[in-house]
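Only a single protein chain was left out; the remaining protein chains are all shown in position.
Labels run A and B following the written order; every chain starts at residue 1.
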Amino acid sequence: MANGHHAKTLPAELNAPAFVAGWRMKALAVGAAFSVIAIILGFLSGDGWNHFLRAWLVGLMLCFGFAVGGMALLMVQYLSGGKWGLLVRRPLEAMSRTLPVAFVYFLPIGFFMKKLYLWAQYPDGKAAYSQHLINAEQAHAIIFKKGILNPTTFWATSIVCFLIWAGFGFLLNSWSLKRDADTEPNVPYWQKKFENISGIGVVTYSILLTACAILWVMSLDPTWYSTVYGLQFLVGQGYAVLALVILTLIGLSNAEPIRTIFRVTEQHDLGKLCFAFTMLNMYLAFASFLIIWSGNSPEEIPWYLDRIRGGWGVIATLDVIFHWLIPFSLLLSRDLKRIKGRLVVVCCIMLFARLWDTFWLVEPNFADARRNLHFSVGILEYIAVPAAMIAFWMAYYFTQLTTRPLVATNDPHVAEILEPEHAHA
Amino acid sequence: MPMREGTYGLLAEFDTPSQLVHAAENAYSAGYRRMDCYTPYPLEEAAAAIGFHKDYVSLVCLLGGLMGVAAMFSLETWISVWSYPLNIAGRPYFSWPAFIVPAYEWTILYAGLSAAFGMLALCGLPKVYHPLFNAPNFRSGATSDKFFLCLESVDPKFDLGETRSFLEGFTPASIVEVEY
Partner (left out) sequence: MATKGAPVNDPMIDPITGEYVVVAPGHTFKSVTETISRIVLTPHTPLGWYAGFALAGGVATVLLVAVLYLFLTGVGIWGITIPIAWGFAIINFVWWIGIGHAGTLISAILLLFKQGWRNSINRFAEAMTIFAVVCAGMFPLIHVGRPWLGYWLFPYPNTMNVWPQFRSPLLWDVFAVSTYATISVVFWYIGMIPDLGTLRDRSKSKFGQFIYGMFAMGWRGSVRHWVRYETASLLLAGLATPLVLSVHTVISFDFAVALLPGWHTTIFPPYFVAGAVYSGFAMVITLAVPIRKFYHLEDLITLRHLDNMAKVMLTTGLIVAYGYAMEVFMAYCYSASHWEYFMMWNRMFGPMGWAYWVLITCNIALPQFMWFRYVRTSIPLMFLMSLIVNTGMWFERFVIVVTSLYRDYLPSSWGTYRATTWDYATFVGTLGLFTFLFFLFVRFLPMIPMSEIRMMLPQAKVQPESGNVVEAGH
C-alpha cells in the first residue's frame, strides 16, 4: 500500500524506442503492396481511373485530417491545459509535420479535378444543360456558384490554406524545441506565447478547414449545401486524431520513456475525450439529418436519399454502427478505457469508421453510384488507394516521431505526471 | 427494530488526512473489517485503505437509462402507430428519427434519477439518527476539518481495551467511546 505513494523519476533517454523504425518498415511494405494492388485495379476497372481518383480523395481527406487535425489538437491542448496535453504533445507535433505529405496527396486532385467535379467538367453550365449533359438544378447551381466553384479559386484557396498551416506548423514545432532548451523560470513566458499563437491558430484552422471541406468534398454535388458541413469535418478530424494518438501512445508505452509517463489516469482521460468526440460526431450528424428529414424539401433531401436508397442504407446503417454504436457502447465502460489492449480495439474501429464514413460521403456523389450501390472492380479502389496512402503517411509520421524526444520536459506538468495516481479516478 | 444498547465503536480523531490513512491501513492489515472513516471531503486513499473499491452506482444508473429509453421509445411507437395514428405532413407513422429526441431525454432523466436516488439508497440515506452523532467532537469536526476512524464493536476482533490501546499507537487527537 505505502509504496504506491512514491513519485517516479523521468528516464534519462527520451528519444523514441528502436522499434519505431520497425513500424516504419512495415508501413512502407504495406504501402508498397497496396500501391501495386491499386494500380492493377486501376487498369482492370476500365473506368478511366475514375474510382482511383475518388478513392484518392478519400485517402487525402484522411491523411490531411491527421496532419491538420493533429495540429489543431496540439493547439487545443495548449489552450485547455491538462496533463493529457503533455503526453500527446510530441506525437501531435509529429503529425503536424506531415503536412507536406498531405500537400503532395492534394496535387493529383488539383490536376485531375475535371474527373471529379461537375463544375470543373462543365464550366459553362448553360451550354452543358442545352446538350443535356447536366440537369436544370445542376446548371443553375453551377452558374450561380461560378465565383466560388472554379479552378482558379480552387487552386488559390487550397494553396493559401496549405501555406498558412505550414506557417503555424513551423512556429509551433520550432518554439517547442526552444522551450525545452530554455530554463524553468521562463515557463510562463512560453505558455503565454503558445496560448497566443494557438488561440489565433484554432480560429484560422476552423475557417480554412471549412473552406477546404466545402471545396474539396461538398462541391462534388454542386446543388446541395449544409451550413454545418465544415464543423462536421472539424469534429471528424478530432475523432480520428484522438484515436490515432492513443494508438501511438499505447504502442510506444511498451518502452521508455512513454512507459514511465503514460499513467492510467491520463489514458482514462484520453478515453473520455474519445467518448466525447464520439458523441459530438453523432450529434452533428443526427441533428443535420433530422433537420433535413423533417424539412423534406426537394432542394435538400435528395442528398440523403442518394445515400440511403438503392442499397446505400446498409452502408449508412453500418456507418452509424461503426462510428457511434460500437465505440459509444464500449467506451461507456470505465474499465475498458483503462485497459490498453481493449482501448486499442476501439481506436482501430474508430479509424476504420472514418474511412467508411468518407466513402459514404464521396461515392454517392457520382451518377453511376447514387441510389445504386453495386459491385464493380473500381469500388475496390476504396480499400487499396486509401490503405496505400495512409501507410505511406504513417511511415512519414513514424520518421517524424524519431526526430525529437517524445516528452516535452520544460513543463510543470512533468512533475505532476510522475506523481502516484489516485485509485479512483 | 429494538433499541440496541452498549458500545457502537471506538472513534479516533485525527488532524490530518495522512494520519487517518496510516491508521486505517494498519487497522485493516491488523484484521479489522467492520470499520469506517469519516472525512470532510472525499478521500480516495482512505476508502482504499479500508478495502472499499467497488460501488454499484454506475450499474444502477445504466439500468435506469436503458429503462428510460425503452419506456419512451415504445410509448411513442405505440401512440403513433397503433393508438392514435396521425398523418403529419406525410411522414411515416413510425417516424423513428423524430422519436429519438424524447427517447433520448428520458434516457437521461431515468439514468440521472437512478444515479442520484440509487446512490442515496446504497448509502442507506436518509438516516437522520446515527450513533456517531452522539460523539460531540464528531459533530463539530467530521463535516468541517477533522478526520475520524471508527472501529465498530460488531467486528469479531473488537475488544474495548485492546482496540483502544491499538488506536492509541497512532497518536490520535482523541479517542471516544461511542454509545448506541
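The rule is short, and it goes like this: a residue touches a chain if its C-beta (ideal position, glycine included) is under 8 Å from a C-beta of that chain, and two chains touch if they have at least 3 such contacts.
Keep in mind it's a predicted model, so treat the numbers as computed, not measured.
The chain we do not see here touches A, B in the full complex.
Interface note: of A:193, A:309, A:342 or A:371, the residue touching the hidden chain in the full complex is A:193. Residue A:292 is the one among A:134, A:220, A:292 or A:379 that touches the chain not shown.
Of the listed residues A:15, A:226, A:333 or A:399, the one in contact with the hidden chain in the full complex is A:226. Summarising the interface, chain A meets the missing chain with residues 2, 5-7, 79-80, 82, 140-141, 144-145, 147-148, 185-193, 196, 199, 203, 206-207, 210, 214, 223, 225-231, 269, 272, 279, 283-284, 287-288, 290-292, 294-295, 297, 299, 412, 424.
Touching residues on chain B toward the chain that is not drawn are 15-19, 21-23, 25, 36-47, 50, 52, 55, 57-58, 61, 72, 75-76, 79-80, 83-84, 86, 88-89, 91, 95, 98-99, 101-102, 104-106, 108-109, 111-113, 115-116, 118-120, 122-123, 125-130, 132-133, 138-140, 142-145, 170-171.
Here is the rule we use: only the chains that are shown with their structure count from here on.
Those residues of chain B that touch chain A in the complex are listed here as 25, 44-45, 47-49, 53, 58, 62, 89-91, 97-98, 100-101. Taken in their complex, chain A has these residues touching chain B: 1-2, 286, 289-290, 293-294, 296, 332, 334, 422-424.
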